[in-house]
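Only a single protein chain was left out; the remaining protein chains are all shown in position.
Letters A, B and C mark the chains in the order given here, with residues in each chain numbered from 1 onward.
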Amino acid sequence: MNDFTSNGAFRQGGLFAVLLLFWVMLNNALTVETVVVGVIVAAVITALFKDGMSFLTDARLNPQAVLATFLYLGYFLKELIKANIALAAIVLSPNLPIKPGIVKVRTELKSPMGRLLLANSITLTPGTLTVEVGEDCLYVHCVMLESGDVNEATQRIAAGFEKYLEVMYG
Amino acid sequence: MNSILLIMSVVLAVAMIAGALMAVYAKRSMAIAILAAGAVSLFASVMFLILGAPDVAMTEAAIGSGLTTFLFFFVLRRVRGGEHD
Amino acid sequence: MVEGLLYLASMLAGAAFLLALYRFVQGPNAVDRVVAFDVLTVISITAIVLVALVENRIVYLDVALVYALLSFLGVIVIARYLGKET
Partner (left out) sequence: METLLDLIGAGLLVLGTAFLFLGGLGLNRMPDVLNRIQVGTKATTLGTLLTLAGAGFLHPDWALKLLLVALFLLFTNPLSAQVLARAAHRSGHVKLSEDGIDHLAEDQGDKL
């Protein structure tokens, strides 16, 4: 699978598709002239940049990965809304129940894009914020931190996202 | 509908005056003064938008906030000295 | 009804803007001010969307896009500068 996604034609095709999609969204119209101009400009840019886009070339392209992407998006939006309700409760309560601390979270993700997405997701989920990215771990700031146990924190913070990102990027 | 734009422009005017005062009176750190100057031009671009000039707003955001802030920070990193934070 | 709700939304956004502005002026150290600046720019994007709704012109959304890009780059530059210090 990786042989296929890392060859040049796939990379350039991905870049071309992303550029064309961006152009159409920027114009907010799907007319003939928009698409023609977009195809020409996107082809020129694709010819100039041979390497393509990294976040497409790292991704796997099998049915499980596509399914995992959608499940990941749903889970992410659910967590984002949960995070905001929790934060609203903290902000509105009169005596501010917080106990901040920075905890280490281990991750097995290898590809840079997968780790970027994991760090971004942790930043937007309940009471956690990625501070620094190490070699095999992330340092996460928590609003409410009861114990400094690394394994327990890994289970609680990262496991939900890692399950999907594992399938998407490996 | 016009009262919405009026409220927004009043809030923006307050923000612009506060940002400009901060840019002038930030004695401790040069970075804060540059940041405040960038903030003033960002608010100014929203103000231009309210006044009905999207092209001017885009130019203001690009030149006033983007280019000037980058240039100032580039120069600040080169110069160093005369600053105590 | 819709107009009233739009009015309420712009009032709330203005209040949020003023609160963030207070933190921007007051902030004890530089990082606090940069955080407040980030929040101010995101609220400004919301304000641009509200202006576009009131004036009923889609061109205004381009400004929101440029704004988001530039404020992001500005915050990155400032944060790198502050991180290099000390």
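In this section, contacts are C-beta pairs under 8 Å (C-beta built on N, C-alpha and C of every residue); 3 or more make two chains touch, one makes a residue touch a chain.
The model shown is predicted, which means the values in this text are computed figures rather than measured ones.
Every visible chain touched by the undisplayed chain in the complete complex is listed here: A, C.
Here the missing chain is touched by one residue of A:Leu19, A:Ala42, A:Ala119 or A:Ile157, and it is A:Ala119. On the side of chain C, the interface with the absent chain consists of residues 1-2, 5-6, 8-10, 12-13, 15-20, 22-23, 29-32, 34-36, 38-39, 42-43, 45-46, 49-50, 52-53, 58, 61, 64-65, 68-69, 72, 75-76, 79-80, 82-83, 85-86, using the contact rule stated above. Seen from chain A, the chain kept out of the figure touches residues 22, 24-26, 28, 80-81, 83-84, 87-88, 90-92, 96, 98-104, 119-120, 123-124, 127-132, 134, 139, 141, 143, 145, 147-148, 150.
The rule is short, and it goes like this: only the chains that are shown with their structure count from here on.
Centre-to-centre, using mean CA coordinates, chain B is 12 Å away from chain C.
Inter-chain spacing, taken between the CA centroids of chain A and chain C, is 23 Å. Residue positions of chain C touching 2 or more other chains: 62. Among all residues of chain B, none touch two or more other chains. Residue ranges of chain B in contact with chain C, taken from their complex: 1, 3-5, 7-8, 11, 14-15, 18-19, 22, 29, 31-32, 35, 38-39, 42-43, 45-46, 49-50, 52, 54, 57-58, 61-62, 65-66, 69-70, 73, 76-77, 85. Residues 3, 6-7, 10-11, 14, 17-18, 21, 24-25, 30, 33-34, 37, 40-41, 44, 47-48, 50-51, 54-55, 57, 59-60, 62-63, 66-67, 70-71, 73-74, 77-78, 81-82, 85 of chain C touch chain B in their complex.
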